[in-house]
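All protein chains but one are shown in place.
Which chain is which? They are A and B, in the order written, and residues in each are numbered from 1.
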Amino acid sequence: MILALAFFIALLVLWEGAKALGGDPWRFGDPAVGNEIVYTPPFQWQIASDLSLPHVWRIWEALAAPVQRQQEQSLAAFLVGAALYTGREAALGFFVGGFVGLGLAAVFVHSRLAERAFMPYVVASQTIPILALAPLIAFAFGNGVVGIVIVASYLTFFPVTIAQLRGLTSPDPRALELMRSCAASRWTIFWKLRMPASLPYLFAALKIAATASIVGAIVGEGNPGGSQFGLGRSILNFNEQYGSAPEKLWAAVLASSLLGIAFFLIVRTAEVFALRNRPGSVAA
Amino acid sequence: MTNPSDAPIGPRTDVVTIAGVSKVFDAGAGQTRALETIDLAIAPGEFVSLIGPSGCGKSTLLRLIGDLTEPSAGSVTVNGKPARQARLDRDYGIVFQAPVLFDWRSVEANVALPLEIKGVSGTERDRRVQEMLGLVELRDFAGHYPYQLSGGMQQRVSIARALALQPSILLMDEPFGALDEMTRERMNAEVQRIWQQTGTTVVFVTHSIPEAVFLSSRVVVMSPRPGRIVRVIDVDLPRPRTDDTRETERYFALITEVRETLRGRRDDDPLSKGRVASMPRTLAEGSVG
Partner (left out) sequence: MVVFVAVLGIWEGVVAALHLQQFILPRPSAIAAALVSEWPALQRAAANTLYEAIGGLLIGVTAGVLTAFAVARWRRVREAILPIAIGASAVPIIAAAPIMSNWFGILNPFAKMAIVILLVFFPMLVNVVRGLSEVDESAVELMRASAASEGQILRKLRLPNALPYFFTGLKICTTLSLIGAVVAEYFGGSDEVLGRVIVQSSSRLRFDITWAAITVVALSGITMYILAVAIERIVIPWHASQRSRGT
């Protein structure tokens, strides 16, 4: 936590440091209005200009200002709404993909036949770059949420299937013999041994899937024929206003990052809680 | 609870009857003969150790008794029924070299596992768990998790778990092989106490001659692959055996006897075959299958 804060501050220092060394002349308020120059950096780097790298406080101000000239809603409120929208799509895809992966792994672990028959297709499915298919899927399912959920769940199910299958087969053979010696049924072995033993593997995959589902949702929205709302759409819209208001695009990108990190942290918190009595099984 | 006495000779119903059992493993191109025509009978309340060089099939024999693997020939009868039925009736408790505790379960919940599987619930389950934890003297650690315990304590939990269903036979596969010598001797005394308190029949696989002699009513000495019973040695040391027992002459004599049997008498030695035939406890009607 302290580490994250320190990193965040370091990032801010680096950011404003670059602006202090090679940015445009510093002014208070809107630079377009032409306020008085308070400070002139020694160099002029294009990458640190106000257009490329707006001042942190400009982004902050933009968050409080209205999204559009005529509207009351602030950019911050707008982005929170967009993030909730995108987050909902990603979460839906995450759960659908997660359950498909859990189900497939549960079937595969009990049936060599099913595993040998279907596993190659699960692996082959990953040779199709689903993100490259996003425009197509978005088109096929109209402007709705469905297409985006499909992309997000497709990105989720693969890592979950693979990791969960490995997790379900991870118990010590002697633990299985122990269950046999108690005449435990397959059902009991599954719920009392295989499932708990698989959790560390499952969570490792869910952390990957959490980010992937967000990326899937943003890319799905960002395409022509994609969604009207959400962060992906906002990024495209604000991209067109970049020339006049770069801080809006920056704010949208930051919102996307925060959403990704929030998803990741939710899964990680669940992981830490679920594995609290198993030190050493939580990977960093 | 019966009070087990060593080696009661005379008419009885055996807990385990192994008759003409062989085990062949298919390993790729060739076959490995792990066990060859084993005959052995174990009486109620006995403590029987299986000892022999690595790869002599002593663990396989243990697993055959527990129906964790099936014999290629011959039959294993436990409590008068096939081993499979005995397993389904939950007549076994089993302890491995590693504790094999479920690290997501507390000590208490680990001991409760077999009871849960059997469907024992509520207060009865709690009572049995407490009883077992008392038996291995771990009541104070009921809420701890495996990672918080030492190796010896973990093994005690696994013994408590194995005894939770009050099995008529306890199978132990080198349970203290991973422990240091001091802990091992303490655990040996512990196992003797538990055995005397519960009256359970124990089949105990070990590499350690002193351990086998200290614990057992009888020591079954096995030959290298293919595993055969070379000799069965009765251990007539008085119970309860204590640290003082480890310093008696009889103890040393028995250790020497086991060691010499292990070293000298291979299956190509006609002497050992004669001994097998004259063993008091092998079945007369040995050649089934």
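The rule is short, and it goes like this: a residue touches a chain if its C-beta (ideal position, glycine included) is under 8 Å from a C-beta of that chain, and two chains touch if they have at least 3 such contacts.
What you see is a predicted model, and the numbers here were worked out from it, not measured in a lab.
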Partner chains on view for the chain not depicted: A
Touching the absent chain when the full complex is considered, from A:S74, A:T188, A:T211 or A:N277: A:T211
Contacting the left-out chain in the complete assembly, out of A:M119, A:V146 or A:I261: A:I261
Which residue of A:W26, A:F95 or A:F139 touches the chain not shown here: A:F139
For chain A, the residues touching the chain missing from this view: 3-4, 7, 47, 51-52, 120, 127-129, 131-136, 139-140, 207-208, 210-211, 214-215, 218-219, 222-225, 231-232, 235-236, 239, 242, 246, 249-250, 252-253, 256-257, 259-261, 263-265, 284
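Rule of thumb we're sticking to: only the chains that are shown with their structure count from here on.
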Computed distance of Cα centres, chain B from chain A, in Å: 54
Complex contacts: residues of chain A adjacent to chain B: 172, 174-175, 177-184, 188, 192-193, 196-197, 199, 275, 277-281
Chain A contact footprint on chain B (complex, rising order): 63, 66-68, 87-90, 92-94, 96, 98, 100, 102-106, 113-114, 116-118, 145, 147, 165, 171
